[in-house]
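Right, chain A next:
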Amino acid sequence: MLQSMSYNAAGKHDFIAFKLAEQDFCIDIGLVREIRGWTPATVVPHAPDYIKGVINLRGAVVAVVDLSARLGFGPSTPTQRHVVIITLHQGRVVGLLADLVSDIVSADEMQMQPVPDLAADPAREFITGMITFEDGRILRKIDLAQLMPTPQEVPV
Partner candidate 1 sequence: MTVRILAIDDSPTMRSLVARALRGAGFEVFLASDGVEGIGTLADADPHLIITDVNMPRLDGFGVIEAVRTSGSHSGVPILVLTTERGDDLKARARRAGATGWIVKPFEDDQLIAVVDRVLGR
Partner candidate 2 sequence: MAVPDDFREMFFVECGELLESLANGLREMEEPGYDKETVHAVFRAAHSIKGGAAAFALTALVTFAHRFETALDQIRSDRLLPDARVMAVMHRCSDCLADLVGAARQEDEPNTAQMTALLDELDRLSGEDKTGFGFVPLALDLSPPVPASGLVIRFAPQPDLYLSGNDPLALIHALRRLGPAEVALDASAVPLLEDWTADECHLRWTVTLTGNIAPEVIATVFEFVEDCCEIGISPLSADSLPAAEEPASFTPVPILLAVESAGDPADETAIAEPASGPGPQAARAVAAEAGATIRVNLDRVDRLMNMIGELVIKEAMLSQVIDTVGLSDNLDVAAGLDGIRQLADEIQDSVMAIRAQPLKLVFQRMHRILREASEATAKPARLITLGEQTEVDKTMIERLVDPLTHMIRNSVDHGLEDEVTRQRRGKPAQGTVTLSAAHRSGRVQIEVSDDGGGIDRGRVREIAESRGLIAPGTVLTPTEIDQLLFLPGFSSKQEVSAISGRGVGLDVVRREIMALGGRIMIHSVEGQGSTFSIALPLTLAVLEGMLIQLCDQTMVLPITSVQETLRPAPSALHGIGQAGRVVANRGDLIPIIDLGCIFGLRDQRASLDDGVLIVVETDSQRRAALHVDGIVDQRQVVIKSLEENYGRVAGVSAATILGDGKIALIIDPEEIVLSCAGDAGLVPRVLSANG
């Protein structure tokens, strides 16, 4: 299990970085509780297509969001190299299905940039910022609040 802290010793933010369809994304490490290998999930009836189902996390029922599907890259077929990033956000535990985690990276405020005003890309609404690196790499910061279906989206 990773430690939950947003600032590292150098006063920078730490992020978990991962790849999706050849693009780099990241999440504030403070929101991440642990990273697990993929295990088959139980299907949730009537769920949006980006909900892979629910898994058992030490006795708690946790929904797994397929990030690829959620960000508009199409549904992924989970394999051994997929991981589930367990996050805790606003009291809700959510698993994020992602390709192998690539890195833990540090960045300071100077490296953060707002998202350019792009046309209506499905991914746009889930990305709250860009983190740039000297080597030209760009990380897209994901906003967890937007990922889960809102109550209206869950059909009742």
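What we mean here is this: contacts are C-beta pairs under 8 Å (C-beta built on N, C-alpha and C of every residue); 3 or more make two chains touch, one makes a residue touch a chain; residues count from 1.
Candidate selection criterion: all candidates are chains of the complex that A comes from, given by their letters.
These figures come from a predicted structure and were not determined experimentally.
Trainee: Considering only the touch criterion given at the top, point me to the candidate in 1 or 2 that touches chain A in this complex.
Mentor: Result: candidate 2 touches chain A.
Trainee: Show me the residue ranges of chain A that touch candidate 2 in the complex, using the header's touch definition.
Mentor: 40-47, 51, 53-56, 59-63, 92-94, 148-149, 151, 154-156
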